[in-house]
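Shown here: the complex without one of its protein chains, the others still in place.
Moving on to chain A:
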Amino acid sequence: MPRVNPIDGDYFRDERKDGDFKVIGKTVQRSDALGHVTGRTEFFEDRTFPDLAHIKIHRSAHHHARIDAVDTSEAERVPGVLRVITHRDVPSNWYVVLRLIGIEPNDEPVLAEDRVLYKGEPVVAVVADSEAAAIEGAARVRVSYTELPAVLDVEEALAEGAPIIKQAGTNYFVYEGHHARRLRFGDVEQGFAQADHIFDWRYSSAPIEHAPTETTGCIVVPQSSGRLLIHSNTQAAFFTLDNTALILDRPFSDLQVKGGTVGGGFGGKVDVMVEPLACIAAALTNRPVKFVYSRAEEMQVSSPRAAERIYIKDGVMNDGRIVARKVMLYVDAGAYSRHSPYGTTKACAHLPGPYTIPNVYADCHCVYTNRTPSSAMRGFGVTIADFALESQMDRIARALGLDPLQFRLRNAYRDGDLKAHRKVAEGTALIEVIQRAAALVGHDLPEEYRALSSTTPRGEAA
(Lines give C-alpha, C1' and ligand atoms only; values in the text may rest on other atoms or scores of the structure.)
Protein backbone atom coordinates (compact mmCIF):
# COMPACT_ATOMS: atom_id res chain seq x y z
CA MET A 1 0.00 0.00 0.00
CA PRO A 2 1.33 3.47 -0.75
CA ARG A 3 2.88 5.45 2.00
CA VAL A 4 1.25 8.84 2.10
CA ASN A 5 2.81 11.38 4.36
CA PRO A 6 0.05 13.55 5.77
CA ILE A 7 0.54 17.25 5.27
CA ASP A 8 1.54 19.00 8.46
CA GLY A 9 -0.93 21.86 8.57
CA ASP A 10 0.56 23.50 11.64
CA TYR A 11 3.03 25.66 9.79
CA PHE A 12 1.88 28.89 8.16
CA ARG A 13 -1.68 28.06 9.17
CA ASP A 14 -2.86 31.65 8.78
CA GLU A 15 -1.63 31.74 5.16
CA ARG A 16 -4.10 29.05 4.08
CA LYS A 17 -7.83 28.85 3.84
CA ASP A 18 -9.62 25.69 4.87
CA GLY A 19 -10.17 23.53 1.84
CA ASP A 20 -7.22 24.99 -0.10
CA PHE A 21 -5.74 21.52 -0.51
CA LYS A 22 -7.87 19.40 -2.77
CA VAL A 23 -5.18 17.06 -4.06
CA ILE A 24 -2.13 17.59 -1.84
CA GLY A 25 -2.07 15.00 0.91
CA LYS A 26 -4.34 12.63 -0.99
CA THR A 27 -3.47 9.54 -3.02
CA VAL A 28 -3.99 10.08 -6.73
CA GLN A 29 -3.08 7.33 -9.18
CA ARG A 30 -0.78 8.23 -12.08
CA SER A 31 -2.75 8.38 -15.31
CA ASP A 32 -0.16 6.22 -17.09
CA ALA A 33 0.42 3.54 -14.45
CA LEU A 34 -2.12 1.04 -15.80
CA GLY A 35 -0.31 1.09 -19.14
CA HIS A 36 3.01 0.59 -17.39
CA VAL A 37 1.98 -2.54 -15.46
CA THR A 38 0.22 -4.13 -18.45
CA GLY A 39 3.03 -3.35 -20.90
CA ARG A 40 0.69 -1.30 -23.07
CA THR A 41 2.29 2.10 -22.61
CA GLU A 42 3.59 2.97 -26.07
CA PHE A 43 7.21 4.10 -26.02
CA PHE A 44 8.59 5.51 -29.26
CA GLU A 45 10.37 2.27 -30.15
CA ASP A 46 7.23 0.20 -29.67
CA ARG A 47 6.01 1.23 -33.10
CA THR A 48 7.05 -0.79 -36.13
CA PHE A 49 7.03 0.47 -39.69
CA PRO A 50 7.57 -1.43 -42.91
CA ASP A 51 10.82 -0.47 -44.63
CA LEU A 52 12.25 1.07 -41.48
CA ALA A 53 15.80 2.32 -42.06
CA HIS A 54 18.42 2.80 -39.34
CA ILE A 55 21.07 5.41 -38.57
CA LYS A 56 24.44 4.81 -36.99
CA ILE A 57 27.16 7.39 -36.48
CA HIS A 58 30.86 7.48 -37.18
CA ARG A 59 32.31 9.37 -34.22
CA SER A 60 35.49 11.27 -33.55
CA ALA A 61 38.41 9.20 -32.28
CA HIS A 62 40.10 12.23 -30.67
CA HIS A 63 39.41 14.87 -28.03
CA HIS A 64 40.57 17.67 -30.31
CA ALA A 65 41.69 17.36 -33.90
CA ARG A 66 41.57 18.91 -37.33
CA ILE A 67 39.78 16.80 -39.92
CA ASP A 68 42.00 16.49 -42.99
CA ALA A 69 39.87 14.13 -45.05
CA VAL A 70 36.73 12.05 -44.86
CA ASP A 71 36.41 8.99 -47.09
CA THR A 72 32.98 7.38 -47.21
CA SER A 73 33.48 5.26 -50.33
CA GLU A 74 33.93 1.98 -48.47
CA ALA A 75 30.92 2.69 -46.28
CA GLU A 76 28.76 3.33 -49.34
CA ARG A 77 29.64 -0.11 -50.70
CA VAL A 78 28.43 -2.02 -47.63
CA PRO A 79 25.37 -4.04 -48.70
CA GLY A 80 22.24 -2.46 -47.26
CA VAL A 81 23.70 1.04 -46.87
CA LEU A 82 21.26 3.51 -48.41
CA ARG A 83 22.94 6.82 -47.86
CA VAL A 84 25.86 8.48 -46.18
CA ILE A 85 25.21 11.87 -44.59
CA THR A 86 27.90 14.48 -43.97
CA HIS A 87 27.70 18.09 -42.80
CA ARG A 88 27.09 19.11 -46.43
CA ASP A 89 23.67 17.43 -46.23
CA VAL A 90 22.64 19.46 -43.18
CA PRO A 91 20.92 22.65 -44.39
CA SER A 92 21.77 24.75 -41.34
CA ASN A 93 24.53 22.81 -39.59
CA TRP A 94 25.39 25.20 -36.72
CA TYR A 95 23.08 25.56 -33.77
CA VAL A 96 22.74 26.04 -30.06
CA VAL A 97 19.54 24.66 -28.57
CA LEU A 98 19.17 27.69 -26.32
CA ARG A 99 18.86 30.10 -29.27
CA LEU A 100 15.14 29.73 -28.69
CA ILE A 101 15.62 31.82 -25.55
CA GLY A 102 18.07 34.23 -27.14
CA ILE A 103 21.41 32.56 -26.32
CA GLU A 104 24.15 32.95 -28.94
CA PRO A 105 26.33 32.17 -30.76
CA ASN A 106 25.46 28.94 -32.56
CA ASP A 107 28.49 26.97 -31.48
CA GLU A 108 27.84 23.32 -32.33
CA PRO A 109 27.68 21.53 -35.68
CA VAL A 110 25.14 18.72 -36.17
CA LEU A 111 27.95 16.91 -38.00
CA ALA A 112 31.59 17.97 -37.69
CA GLU A 113 33.06 20.06 -40.50
CA ASP A 114 36.80 20.77 -40.34
CA ARG A 115 37.49 19.85 -36.71
CA VAL A 116 36.29 17.82 -33.77
CA LEU A 117 36.20 19.14 -30.21
CA TYR A 118 35.47 15.98 -28.25
CA LYS A 119 35.97 12.25 -28.45
CA GLY A 120 32.74 10.76 -29.75
CA GLU A 121 31.63 13.84 -31.70
CA PRO A 122 29.46 12.83 -34.69
CA VAL A 123 31.28 13.13 -38.02
CA VAL A 124 29.28 11.05 -40.50
CA ALA A 125 25.84 9.42 -40.32
CA VAL A 126 25.15 6.19 -42.19
CA VAL A 127 21.59 5.18 -43.12
CA ALA A 128 20.97 1.53 -43.91
CA ASP A 129 18.30 -1.12 -44.38
CA SER A 130 19.24 -2.83 -41.15
CA GLU A 131 20.86 -1.86 -37.90
CA ALA A 132 23.71 -4.28 -38.63
CA ALA A 133 24.41 -2.70 -42.04
CA ALA A 134 24.35 0.79 -40.50
CA ILE A 135 26.86 -0.28 -37.83
CA GLU A 136 29.08 -1.86 -40.48
CA GLY A 137 28.84 1.22 -42.70
CA ALA A 138 29.67 3.61 -39.86
CA ALA A 139 32.70 1.49 -38.97
CA ARG A 140 33.98 1.71 -42.55
CA VAL A 141 34.05 5.50 -42.75
CA ARG A 142 37.68 6.65 -42.87
CA VAL A 143 38.63 9.99 -41.32
CA SER A 144 42.17 11.40 -41.30
CA TYR A 145 42.95 13.75 -38.46
CA THR A 146 45.73 16.01 -37.26
CA GLU A 147 45.58 15.87 -33.51
CA LEU A 148 45.52 19.20 -31.65
CA PRO A 149 46.36 19.85 -28.00
CA ALA A 150 43.30 19.21 -25.81
CA VAL A 151 42.17 20.96 -22.63
CA LEU A 152 40.39 18.67 -20.22
CA ASP A 153 40.14 20.81 -17.08
CA VAL A 154 38.19 24.03 -16.46
CA GLU A 155 41.01 25.94 -14.79
CA GLU A 156 43.54 24.81 -17.39
CA ALA A 157 41.16 26.02 -20.08
CA LEU A 158 41.14 29.52 -18.54
CA ALA A 159 44.86 29.65 -17.80
CA GLU A 160 47.14 32.03 -19.64
CA GLY A 161 48.46 30.42 -22.83
CA ALA A 162 45.85 27.65 -22.95
CA PRO A 163 44.96 26.56 -26.48
CA ILE A 164 41.78 28.34 -27.55
CA ILE A 165 39.43 25.58 -28.67
CA LYS A 166 36.37 27.62 -29.60
CA GLN A 167 35.86 29.52 -32.81
CA ALA A 168 34.29 32.40 -30.89
CA GLY A 169 37.78 33.08 -29.49
CA THR A 170 37.37 32.37 -25.77
CA ASN A 171 37.21 29.15 -23.78
CA TYR A 172 34.33 30.60 -21.80
CA PHE A 173 30.78 31.70 -22.56
CA VAL A 174 30.50 35.48 -22.70
CA TYR A 175 27.73 36.89 -20.52
CA GLU A 176 26.84 40.37 -21.78
CA GLY A 177 30.47 41.21 -22.41
CA HIS A 178 31.76 39.55 -19.23
CA HIS A 179 33.88 36.46 -18.67
CA ALA A 180 31.40 35.05 -16.13
CA ARG A 181 27.94 35.45 -14.70
CA ARG A 182 28.67 37.86 -11.84
CA LEU A 183 27.06 38.65 -8.52
CA ARG A 184 28.14 41.71 -6.50
CA PHE A 185 26.50 42.72 -3.23
CA GLY A 186 27.99 44.84 -0.46
CA ASP A 187 31.76 44.88 -0.05
CA VAL A 188 33.15 41.41 0.35
CA GLU A 189 36.73 42.53 1.14
CA GLN A 190 35.49 44.74 3.93
CA GLY A 191 33.46 41.81 5.23
CA PHE A 192 36.55 39.60 5.31
CA ALA A 193 38.49 42.37 7.11
CA GLN A 194 35.93 42.57 9.92
CA ALA A 195 35.46 38.76 10.26
CA ASP A 196 36.81 36.79 13.22
CA HIS A 197 37.50 33.75 11.00
CA ILE A 198 38.16 33.10 7.33
CA PHE A 199 37.38 29.75 5.73
CA ASP A 200 38.52 29.13 2.17
CA TRP A 201 37.85 25.71 0.66
CA ARG A 202 37.63 23.99 -2.72
CA TYR A 203 34.96 21.57 -3.95
CA SER A 204 34.77 19.58 -7.14
CA SER A 205 32.45 17.11 -8.78
CA ALA A 206 32.73 14.66 -11.67
CA PRO A 207 30.32 14.47 -14.62
CA ILE A 208 27.25 12.33 -13.84
CA GLU A 209 25.41 10.31 -16.48
CA HIS A 210 21.63 10.08 -16.21
CA ALA A 211 21.64 6.52 -17.59
CA PRO A 212 17.92 6.35 -18.38
CA THR A 213 16.75 2.77 -18.89
CA GLU A 214 15.42 3.75 -22.31
CA THR A 215 18.15 5.23 -24.48
CA THR A 216 17.68 8.46 -26.44
CA GLY A 217 15.98 7.91 -29.77
CA CYS A 218 13.34 8.69 -32.35
CA ILE A 219 11.60 7.35 -35.42
CA VAL A 220 10.81 9.82 -38.20
CA VAL A 221 8.09 8.93 -40.70
CA PRO A 222 7.67 10.92 -43.93
CA GLN A 223 4.01 11.76 -44.51
CA SER A 224 2.29 11.88 -47.88
CA SER A 225 1.70 15.58 -47.25
CA GLY A 226 5.47 16.12 -47.22
CA ARG A 227 5.51 16.72 -43.48
CA LEU A 228 7.75 14.70 -41.20
CA LEU A 229 6.18 12.93 -38.23
CA ILE A 230 8.67 12.50 -35.38
CA HIS A 231 8.01 9.85 -32.74
CA SER A 232 10.46 10.83 -30.03
CA ASN A 233 11.28 10.27 -26.39
CA THR A 234 12.45 13.86 -26.02
CA GLN A 235 11.63 15.59 -22.75
CA ALA A 236 11.21 18.82 -24.69
CA ALA A 237 8.86 18.28 -27.63
CA PHE A 238 8.58 21.92 -28.68
CA PHE A 239 12.27 22.68 -28.18
CA THR A 240 12.98 19.68 -30.37
CA LEU A 241 10.47 20.68 -33.02
CA ASP A 242 11.69 24.26 -33.28
CA ASN A 243 15.41 23.45 -33.22
CA THR A 244 14.97 20.63 -35.74
CA ALA A 245 13.05 22.89 -38.10
CA LEU A 246 15.77 25.56 -37.83
CA ILE A 247 18.46 22.96 -38.60
CA LEU A 248 16.44 21.62 -41.55
CA ASP A 249 15.74 25.17 -42.67
CA ARG A 250 12.06 24.30 -42.98
CA PRO A 251 8.96 25.93 -41.51
CA PHE A 252 7.95 24.70 -38.06
CA SER A 253 4.65 23.55 -39.54
CA ASP A 254 6.50 20.95 -41.65
CA LEU A 255 7.19 18.91 -38.53
CA GLN A 256 5.02 17.14 -36.03
CA VAL A 257 6.39 15.69 -32.79
CA LYS A 258 4.60 12.88 -31.01
CA GLY A 259 6.16 12.35 -27.63
CA GLY A 260 5.54 12.65 -23.95
CA THR A 261 6.31 9.03 -23.10
CA VAL A 262 9.87 9.03 -21.81
CA GLY A 263 11.61 5.96 -20.39
CA GLY A 264 13.58 7.99 -17.90
CA GLY A 265 14.94 11.42 -18.72
CA PHE A 266 16.26 13.31 -15.70
CA GLY A 267 17.30 16.13 -18.03
CA GLY A 268 19.24 13.82 -20.32
CA LYS A 269 16.65 14.03 -23.06
CA VAL A 270 16.34 17.78 -23.54
CA ASP A 271 19.16 18.20 -26.04
CA VAL A 272 18.21 17.80 -29.68
CA MET A 273 20.56 14.97 -30.59
CA VAL A 274 18.76 12.46 -32.82
CA GLU A 275 15.80 14.16 -34.48
CA PRO A 276 17.60 16.43 -36.98
CA LEU A 277 19.66 13.62 -38.55
CA ALA A 278 16.70 11.22 -38.53
CA CYS A 279 14.62 13.88 -40.35
CA ILE A 280 17.34 14.48 -42.91
CA ALA A 281 17.70 10.73 -43.48
CA ALA A 282 13.93 10.29 -43.79
CA ALA A 283 13.68 13.12 -46.28
CA LEU A 284 16.63 11.87 -48.35
CA THR A 285 15.46 8.23 -48.48
CA ASN A 286 11.71 8.83 -48.22
CA ARG A 287 11.57 6.00 -45.69
CA PRO A 288 10.80 5.85 -42.00
CA VAL A 289 14.10 6.13 -40.15
CA LYS A 290 15.04 5.13 -36.63
CA PHE A 291 17.94 6.73 -34.78
CA VAL A 292 18.36 5.33 -31.31
CA TYR A 293 21.47 5.42 -29.14
CA SER A 294 23.06 2.13 -28.18
CA ARG A 295 23.65 1.74 -24.45
CA ALA A 296 27.33 2.48 -25.08
CA GLU A 297 26.47 5.76 -26.84
CA GLU A 298 24.07 6.73 -24.08
CA MET A 299 26.82 6.24 -21.51
CA GLN A 300 29.65 7.81 -23.50
CA VAL A 301 28.32 10.62 -25.67
CA SER A 302 24.97 11.71 -24.27
CA SER A 303 25.46 14.91 -22.26
CA PRO A 304 26.06 14.28 -18.56
CA ARG A 305 25.63 16.65 -15.65
CA ALA A 306 28.55 19.09 -15.80
CA ALA A 307 31.62 18.58 -13.69
CA GLU A 308 32.03 21.62 -11.47
CA ARG A 309 34.77 23.21 -9.42
CA ILE A 310 33.79 25.64 -6.72
CA TYR A 311 35.88 27.75 -4.37
CA ILE A 312 34.06 29.27 -1.41
CA LYS A 313 35.67 31.82 0.89
CA ASP A 314 33.64 32.82 3.95
CA GLY A 315 34.16 35.44 6.64
CA VAL A 316 32.45 34.34 9.88
CA MET A 317 32.03 36.00 13.29
CA ASN A 318 32.61 34.18 16.59
CA ASP A 319 28.84 33.97 17.14
CA GLY A 320 28.35 32.13 13.83
CA ARG A 321 27.13 35.00 11.64
CA ILE A 322 28.50 34.82 8.09
CA VAL A 323 29.45 38.37 7.10
CA ALA A 324 31.04 37.77 3.71
CA ARG A 325 30.98 35.01 1.08
CA LYS A 326 33.02 34.89 -2.12
CA VAL A 327 32.41 32.12 -4.66
CA MET A 328 34.44 31.28 -7.74
CA LEU A 329 32.46 28.67 -9.64
CA TYR A 330 33.44 26.82 -12.82
CA VAL A 331 30.98 24.72 -14.83
CA ASP A 332 32.61 22.33 -17.32
CA ALA A 333 30.34 22.75 -20.35
CA GLY A 334 32.52 20.35 -22.32
CA ALA A 335 32.98 21.13 -26.00
CA TYR A 336 29.69 22.89 -26.69
CA SER A 337 27.15 25.11 -24.96
CA ARG A 338 23.99 22.96 -25.02
CA HIS A 339 22.18 24.04 -21.81
CA SER A 340 25.27 24.97 -19.78
CA PRO A 341 25.17 28.78 -20.17
CA TYR A 342 21.72 28.62 -18.60
CA GLY A 343 22.82 26.12 -15.93
CA THR A 344 25.67 28.41 -14.94
CA THR A 345 23.27 31.34 -14.61
CA LYS A 346 21.10 29.16 -12.40
CA ALA A 347 24.12 28.38 -10.22
CA CYS A 348 24.79 32.09 -9.86
CA ALA A 349 21.15 32.82 -9.10
CA HIS A 350 21.30 30.25 -6.31
CA LEU A 351 24.24 31.88 -4.52
CA PRO A 352 24.95 32.45 -1.71
CA GLY A 353 22.49 29.68 -0.79
CA PRO A 354 19.43 30.19 1.40
CA TYR A 355 21.30 32.44 3.81
CA THR A 356 21.27 36.14 4.41
CA ILE A 357 24.82 37.42 4.02
CA PRO A 358 25.51 41.16 3.78
CA ASN A 359 28.55 40.94 1.50
CA VAL A 360 28.58 38.58 -1.48
CA TYR A 361 30.82 38.28 -4.52
CA ALA A 362 30.60 35.54 -7.16
CA ASP A 363 31.97 34.78 -10.60
CA CYS A 364 30.29 31.80 -12.25
CA HIS A 365 32.15 30.64 -15.34
CA CYS A 366 30.72 28.49 -18.12
CA VAL A 367 33.93 26.94 -19.43
CA TYR A 368 34.60 25.00 -22.64
CA THR A 369 36.91 21.99 -22.60
CA ASN A 370 37.47 19.05 -24.94
CA ARG A 371 35.22 16.83 -22.88
CA THR A 372 31.77 15.42 -23.73
CA PRO A 373 29.34 18.36 -23.75
CA SER A 374 27.37 18.51 -20.54
CA SER A 375 23.83 19.74 -20.23
CA ALA A 376 20.72 19.56 -18.12
CA MET A 377 20.28 17.16 -15.23
CA ARG A 378 17.92 17.42 -12.26
CA GLY A 379 18.42 20.89 -10.82
CA PHE A 380 21.59 21.49 -12.81
CA GLY A 381 23.60 24.46 -11.66
CA VAL A 382 21.94 24.32 -8.27
CA THR A 383 22.63 20.75 -7.18
CA ILE A 384 26.43 20.84 -7.15
CA ALA A 385 26.46 24.41 -5.82
CA ASP A 386 24.34 23.12 -2.95
CA PHE A 387 26.70 20.24 -2.35
CA ALA A 388 29.53 22.75 -2.02
CA LEU A 389 27.58 25.31 0.03
CA GLU A 390 26.20 22.81 2.52
CA SER A 391 29.54 21.01 2.82
CA GLN A 392 31.04 24.42 3.57
CA MET A 393 28.37 25.05 6.24
CA ASP A 394 29.10 21.73 7.92
CA ARG A 395 32.85 22.27 7.85
CA ILE A 396 32.59 25.76 9.31
CA ALA A 397 30.27 24.53 12.08
CA ARG A 398 32.75 21.77 12.87
CA ALA A 399 35.70 24.17 12.85
CA LEU A 400 33.96 26.58 15.22
CA GLY A 401 32.45 23.86 17.42
CA LEU A 402 28.91 25.00 16.55
CA ASP A 403 25.86 22.82 16.12
CA PRO A 404 25.44 22.62 12.30
CA LEU A 405 21.67 23.17 12.46
CA GLN A 406 21.94 26.13 14.83
CA PHE A 407 24.63 27.58 12.58
CA ARG A 408 22.28 27.34 9.60
CA LEU A 409 19.31 28.71 11.56
CA ARG A 410 21.36 31.72 12.61
CA ASN A 411 22.07 32.57 8.97
CA ALA A 412 18.85 31.33 7.36
CA TYR A 413 17.07 33.86 5.15
CA ARG A 414 13.67 35.16 6.18
CA ASP A 415 10.78 36.88 4.49
CA GLY A 416 11.68 40.49 3.86
CA ASP A 417 15.47 40.00 3.68
CA LEU A 418 17.15 41.56 0.68
CA LYS A 419 18.93 38.82 -1.25
CA ALA A 420 22.23 39.33 -3.02
CA HIS A 421 20.36 39.66 -6.35
CA ARG A 422 18.42 42.65 -4.98
CA LYS A 423 15.25 40.61 -4.67
CA VAL A 424 13.26 40.66 -1.46
CA ALA A 425 12.90 37.13 -0.09
CA GLU A 426 9.35 35.86 0.21
CA GLY A 427 7.80 32.50 0.97
CA THR A 428 10.94 31.37 2.79
CA ALA A 429 10.65 28.26 4.95
CA LEU A 430 14.21 27.10 5.65
CA ILE A 431 13.84 27.77 9.36
CA GLU A 432 10.68 25.67 9.67
CA VAL A 433 12.13 22.87 7.56
CA ILE A 434 15.21 22.66 9.78
CA GLN A 435 13.11 22.80 12.96
CA ARG A 436 10.87 20.00 11.72
CA ALA A 437 13.78 17.88 10.47
CA ALA A 438 15.53 18.32 13.82
CA ALA A 439 12.40 17.20 15.67
CA LEU A 440 11.98 14.15 13.41
CA VAL A 441 15.51 12.91 14.08
CA GLY A 442 15.44 13.81 17.77
CA HIS A 443 18.01 16.58 17.48
CA ASP A 444 17.30 18.93 20.38
CA LEU A 445 17.33 22.63 19.56
CA PRO A 446 17.47 25.22 22.35
CA GLU A 447 14.30 27.26 22.86
CA GLU A 448 15.70 30.40 21.18
CA TYR A 449 16.14 28.39 17.94
CA ARG A 450 12.77 26.68 18.25
CA ALA A 451 11.17 30.11 18.55
CA LEU A 452 12.61 31.39 15.27
CA SER A 453 10.27 31.88 12.36
CA SER A 454 10.66 32.74 8.68
CA THR A 455 8.00 35.39 9.00
CA THR A 456 9.55 37.22 11.97
CA PRO A 457 11.63 40.04 10.52
CA ARG A 458 15.33 39.85 11.35
CA GLY A 459 16.22 41.87 14.47
CA GLU A 460 12.76 41.68 16.06
CA ALA A 461 13.36 38.38 17.83
CA ALA A 462 16.24 36.03 18.62
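Definition applied: contacts are C-beta pairs under 8 Å (C-beta built on N, C-alpha and C of every residue); 3 or more make two chains touch, one makes a residue touch a chain; residues count from 1.
Operating definition for what follows: contacts and distances are computed from a predicted model.
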Report task. Pick, from "Acetolactate synthase", "SoxAX cytochrome complex subunit A", "ABC-type polar-amino-acid transporter" or "(2Fe-2S)-binding protein", the protein name that UniProt gives for the chain of this complex that is not shown. Result -> "(2Fe-2S)-binding protein"
Report summary line: Touch assignment to the omitted chain, from A:P109, A:G137, A:G191 or A:P212, lands on A:P212
Report summary line: Of A:V37, A:V424 or A:L440, the residue touching the omitted chain is A:V37
Requested in this report: Can you list, in ascending order, the chain A residues touching the missing chain?
Outcome: 1-2, 29-30, 32-43, 45-46, 48, 132, 210-215, 262-266, 294-295
